[in-house]
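Complex shown without one protein chain; remaining protein chains in place.
Which chain is which? They are A, B and C, in the order written, and residues in each are numbered from 1.
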Amino acid sequence: ASTGAALADGPKKVVFLVNGNLGDKSFFDLGAAGLKEIKAKYGDAVETKVIEMGTDQTKWMPTFEDVSEQDWDLIVSSTFEISDIIGEVAPNHPDKTYVLVDGVVPYENGGYDNVYSVVFKQNEGSYLAGILAAGLLKDGTIPADQGSSIGFLGGMDIPVINDFLTGYVEGARSVNPDIKVAISYAGSFNDAAKGKELALAQYRTGTAIGFNVAGLTGLGQLAAAKDVGKWALGVNSDQEAIFKESDPAMAAKVATSMVKNIDVSILRAYDLFLEGKLPTGKVEAIGLAENAVGLVETGNFVTLVPEALKKQIADARAGIIDGSIKVTSAFGLETDKLNALRDSVRP
Amino acid sequence: MTQLDLASLITFIPAILRVTTPILLAGLGVLISSRAGVLNIGVEGMMLSGAFAGVVVSAATGSATLGFLAALVVGGALGAALSFAVHVLKSDLILSGIALNMAAAAGTTLLLFMLTGDKGMSGSLSSQVLPSLTIPVLAGIPVLGTLLSGHHILTYAAFLAVPGVGLFLMRTPMGLRLRAVGENPESAEIAGINVRRVQVGALVASGVFAGAAGAFLSMGYVSWFSQNMSAGRGFIALAAEVMGHGSATGTMFASLLLGIAEAASIALQGVGLPSELMQTVPYLVPVIALVVHARRRQRLLARA
Amino acid sequence: MIRSAFASFVITAVLLVLVVGIVLVPIAMSLPDPLAVLDTFVFGPFRNPRHTGNIIEMATPAMMCGLAVAVMFRAGMFNLGVEGAFFLGGLATVATVLLVPLPAFAMAPVGILVGAIVGSSVCVVPGYLRARYEASELVSSLMLNFAALFIGLFVVNYFLRDPAAGAMVSYKIPNDAKLPKLIAGTRIHLGTLIALAACGLGAVYLFMTRAGFEARIVGSNPSFAAHLGLPIRSILLRSQVIGGLIAAGAGGIEMLGLYQRFSWQSLPGNGWTGVVVAILARDNPILLIPAALFLSYLQVGGDLIARNFDVPSEAVGLIQALVLIVVTAQAIMRNPRLLRFVAGSKPATNAAKETKAVEGGVA
């Protein structure tokens, strides 16, 4: 189905509904950045707005209903939690177009011709991060006295976080089948101090490089890495860049970041929408092939990573894109299987 | 924690002290306010605001000291604001504290956004941190060095503040007045003490401690401010004060216990039990400790 | 009496306008249409039945949590377990309707009942520890809230998680278990009636039954209760059980009334709202209703302006915080001069009457 025909003249109106608050350095901030990019690209031809709905879930539905009744052309929101709500509201507003990032409505039930879902294969990006971490250890770029295992610091034990974990573990194993991964969950996404403490505990017990996937909590890992002189891997956006100016010493310990280009995907959705080519009525899973996820290959990456490892990463990337490498996803994975995976790499 | 030998236990100690520091600082703040009869529920918000002020001012001035002072001043000012609500407007103490927490969470995020265009964190600001201290001779000694040297300056400050606050409360004229006001304001009034002035002072002092606790988070633990980074530590500090039975040393031991429980839950993450269950440890240990303590006290009383 | 109640009401209203004005007007002035912002904040919630419905939906758990707090505070227990009880009650309700095979008509009542019983433990355990060991209920309830959160998350992760869902959420709540909606075009559900009834029953309990009377005696003066020979421990415990059941039941009602699945990943905050509402209502169950509606009205008005104008949601939070302080400000609300000004009568004459009444009683 296509919504292009429904377009009228005048500036288009795009709204991004945040089911939480901005400032998470993740889904929400990246979504808001996507709207900024749309505005930057189209200027006066578009009107954009970001609405923070807060953490009280009972407020989300009323907001969606209000917004759907207003004259927005494109309504964007993200995370799986919002799927049920779009699932209920969208069929009542067939004249509106919805973009659901990192969530899916039940297309099999029908009636979702105005919803475009896009999910990110963060497990593919994390696979590369796993190769990088294990590779740096294996080839001695990180000397053995720094530690023998790699780390993973998650915000909570939830599917979207574990999707990073499965890819990360598999990538690391592809380099070193016996690699050990210290895994911790903070139980919170905004406690940087706790994040630092968890990271320090991992570094103290033999972790040489850790991957944080915990929003603002995860940034604590960078402070820990700086303190103990070990390595960190960022997530979602380029964490080296955040501190490049303000704290170069800390930025210097971020080997790379695994980025998830939510902003790019929203901009792309808007481009397609304008052209009348937005593939509504179905879900698109985007990953390395679409450049939707990947590693930051500038900054420290350039100087730190040996050419051989760079090539190994590039090969894996090609393998994933051509399908010769399959990366397990945590979505749909039973808790038992996930536990088995975690147990198998415990230091 | 694969092997539980002495060495790994010792490396555990700095972690305990770090986790304990903000709870202890804020707990001492709660202590001063509660002994004066004006329990400060707003520590959480004061902590958050202190963390924010420290980062912003140190970034603006390039001075960690000034940033730290700003954290103290902002904490104290919020103590004065709470006192204004309670003493002048005569609003409910608890409700005003809750309101202050709400306002601090909203206000710091809003100000952060206005200053940096980012609601999440202050990464773009080059803020300063307060140093850790290496104690010259001690640092060299094997076990003692790890125990006593190399901690953050505010960790030392927090533990040194314990006898300070204790002596202040128990041995100084002001402390005597403060306790009298908290226990029996009418009597204090009759003795010619300006009850309101003492309570204002206590709330300001309480705010200053909370501000220091906040500064430890944003200028010690990490070097930036992030949204809601106090993460409930103010409430844990309230618990520490109650568990400490209103004394400075009691508050210190309670904070240490809470710190140990938290540090243990962090260290135990490695053993592979469900992380959710590990995360209950810091909350269940204090309850158990409270009951054990209460039972022992009851038994002692029964025997007497 | 009625006149002075009316006077306080007028003062409240005027104050609110002032507070909102102080924070909102400067923001509104910077926007293209300042009047529309104020208009939306004040009247918006009543223009659209759905928004009016939002007030009532939001007030429903606030009333019940406020009631739970009031019942426990009245018995003299500073138990903050309402937050955790609400969370755990919601979870246990969902777990029951998902895991226990029940006929359709029994799902909601059994679910809520089980939820209430399981969830109430967060209030009852601190109550027991206090009654039995004199361990501070403030501390233990505060701590158990968090313990309940993580235990709940564990249960979701290991027993209720819908693996097909992309988040840590339970399977969908069966439609048969959901509470019926009462008014078309809104989400107002049966739970609202339950909450109103609960407040009424709460008032009956506290002021018209022997058990409630005893609880208030214990709460207002434990020594007096001991003098009378009241069984203080069991009264204390009974109050925490009642409070816990109400709070946890409220969690279950909220889940079956407004949610599709169990999807809380942090404490939802309703317990704190309950404390605020109870303090506003001075622990009076009937006053809980206007107090909860009032807070929800502020919230909906704030949401509307945040949604429709460039007003940051944090500014709304600031307004709400200020309002809380102002509406309990005795210096303003009980200011005799102000009351006299608004009510238009002189308390001096009242005083004379009262004095006479006192002296009349002497003869």
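Everything that follows uses one rule, which is that a residue touches a chain if its C-beta (ideal position, glycine included) is under 8 Å from a C-beta of that chain, and two chains touch if they have at least 3 such contacts.
Criterion: contacts and distances are computed from a predicted model.
**Student:** Given that one chain of this complex has been left out, which of "Heme exporter protein C", "Hydrogenase maturation factor", "Acyl-CoA dehydrogenase family protein" or "ABC transporter ATP-binding protein" is its protein name according to UniProt?
**Tutor:** "ABC transporter ATP-binding protein"
**Student:** Where does the absent chain make contact, in terms of the chains shown?
**Tutor:** B, C
**Student:** Counting contacts across the full complex, list the positions on subunit C that touch the omitted chain.
**Tutor:** Counting only subunit C, the missing chain is touched by 204, 208-211, 213-214, 216-217, 220-221, 223-224, 226-231, 336, 347, 350-352, 354-355, 357-359, 361-362.
**Student:** Given the full complex, what residues of subunit B touch the hidden partner chain?
**Tutor:** 167, 171-173, 175-177, 179-180, 183-184, 186-194, 301, 304
Basically, only the chains that are shown with their structure count from here on.
**Student:** Taking the mean of the CA coordinates per chain, how far is subunit A from subunit B in Å?
**Tutor:** 34
**Student:** As a quick test, compute the distance in whole Å between the mean CA positions of subunit B and subunit C.
**Tutor:** 29
**Student:** Which subunit B residues touch at least two other chains?
**Tutor:** In subunit B, residues 109, 274, 276, 279 touch at least two other chains, as defined above.
**Student:** Would you mind listing the residues of subunit A that make contact with two or more other chains?
**Tutor:** Residues 21, 157, 187-188.
**Student:** So in the complex, the part of subunit C that touches subunit B is made up of which residues?
**Tutor:** Touching subunit B from subunit C are residues 129, 133-136, 138-140, 142-147, 150-151, 153-154, 157-158, 272, 275-276, 279-280, 312, 314-318, 320-322, 324-326, 328-332, 334.
**Student:** Considering the complex alone, what residue numbers of subunit A touch subunit C?
**Tutor:** 21, 49, 51-52, 54-59, 61-63, 65-67, 79-81, 83-84, 102-104, 119, 156-160, 187-188, 331-335
**Student:** Note which residues of subunit C are touching subunit A in the complex, please.
**Tutor:** Residues in contact with subunit A: 50-51, 54, 57-58, 150, 153, 157-158, 161, 163-169, 172, 187, 254, 258-261, 263-266, 268-269, 303-304, 306-308, 310, 312-313.
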